[in-house]
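Omission of a single protein chain aside, the complex is shown with its protein chains in their original locations.
Chain lettering (A, B and C) follows the sequence in which the chains are written, and residue indices restart at 1 in each chain.
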């Protein structure tokens, strides 16, 4: 199954990249085909909503093929980054009936859980299935060592539970989207 | 499949009952087993969170058996009625991995869509699967005739799409929860 | 100035009472007139929306007199307790243009911040002014000693900042609601 990881911020010095790499590693260890889809590679002028740009076409191919997705994103002002929203709004029907696991990142204590709530509503609007499980990375600047190894404890269990639920949904929904013929 | 309709307000003179009866009829016409679960019948003292009351036990039996659910609720102050929230909070794991279609009711123009958003987050917290489709009943006091027949046009199509998506999810998730043995 | 503290849960064994008592003490130390308004004392049958019950009348008198309010509430399923919502929905215009500081309580790590977000929207619907500052009580069961003394560190500073902002707003809005005549 192909379940990529969207890295939802493009900011210089972004800390969320470490969390995205951690989730990618966990996805690969779970036997999934995965990769990081970086919002930096899918920037469009906001005036373009034709869905015909090379970036939109390339993204549509990935989203159509995916069996589910993971989004790793920081919280800015209790919401999601604008560049992530612009990328999600480029497509619509390609996302339908696919599960999404949302991982929140914050410099403060709350792990991005308020962003997670707002983003869940956006994903539901696109007819995705948000998992109940989530992974949160509070105080991200202290959470990884210089080699990018996670120092936190709870994220390992959270990631395992998120991936189990995500794969469970991906299998159930794929079987209904694409019934097998004997 | 058993997909009941929760009527989410207990207020005297509640208009949402008409919308709940409309959704019940649509569910029965779609071949579902259904009934109205009325929050009035599941009132608890708020001090009781033992989940051992007769009402909690009876509700748990219904929720465990259901393949999905429909909630019909008005919007009060942009949120959900307190009595609905108290009933939902009585249980937890029984709801997991079951689809829920939320129908909003309002006396004003916006059809309860703000309540729908808050309630979707509550349902996700209980690991339910909210449908992307929804039915909305704006200006409810003008929307039905004296015999309780819907005068509105758009709710028929909305109800059909909601039920299609709900049944699609119910089938997919049931197949994964309870795999058949040949 | 009269700024009471609403205790937003009625559950048996509620931990939020400790947080409400802490906020009451801080309000009194700041020179405010305050008291705890307990949702347990304002329970109504949900069928009653006449606003003519003795409880509704007593609450209306307090709300009309108040210059602002503090709400201390746990998070249940990412939302607010039903009994709190029922109490808030009993009144409307009495709340208008008064500032509200919301304090979140949780047994887990996130301090009730998701409840805070939903409750802010309810307060805005009633035309209240939610403060930007907030106090959060994560892992409430470990946060106070047997005498009810706070063991946490960060809540003292949070409470000071919340009260400063609340009093700032209360003064500004009172001056506009009730202009002085020389």
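Here is the rule we use: a contact is a pair of C-beta atoms (placed from the backbone, for glycine too) under 8 Å apart; a residue touches a chain by one contact, two chains touch by 3 or more.
Only a predicted model underlies this, so the values are computations on that prediction, with no experimental measurement involved.
Asker: Pick out which of A:86, A:134 or A:162 touches the chain that's been left out of the picture.
Answerer: For the chain that is not drawn, the touching residue is A:86.
Asker: Give the residue, chosen from C:1, C:30 or C:124, that touches the chain omitted from the document.
Answerer: C:124
Asker: Which residue, A:10, A:71 or A:129, contacts the hidden chain when the whole complex is considered?
Answerer: Residue touching the absent chain, from the options given: A:10.
Asker: Applying the definition given at the start, please give the residues of subunit A touching the unseen chain.
Answerer: Listed in rising order, the touching residues are 9-13, 39-40, 43, 45-50, 76-89, 92, 114, 118, 121-122, 124-126.
Asker: Where does subunit B touch the missing chain, residue by residue?
Answerer: Output for subunit B: 78, 109-111, 113-114, 117, 136, 138, 154.
Asker: Kindly note down the residues of subunit C that lie in touch with the hidden chain.
Answerer: Touch set of subunit C with respect to the missing chain: 96-97, 117, 120-121, 124-127, 129-130, 132, 165, 168, 171-173, 175-176.
The rule we apply is simple: only the chains that are shown with their structure count from here on.
Asker: From the mean C-alpha coordinate of subunit A to that of subunit C, what's the distance rounded to whole Å?
Answerer: Computed from C-alpha means, the inter-chain centre distance equals 35 Å.
Asker: Can you pull out the residues of subunit C that are in contact with at least two other chains?
Answerer: Residues 78, 114 of subunit C touch two or more partner chains.
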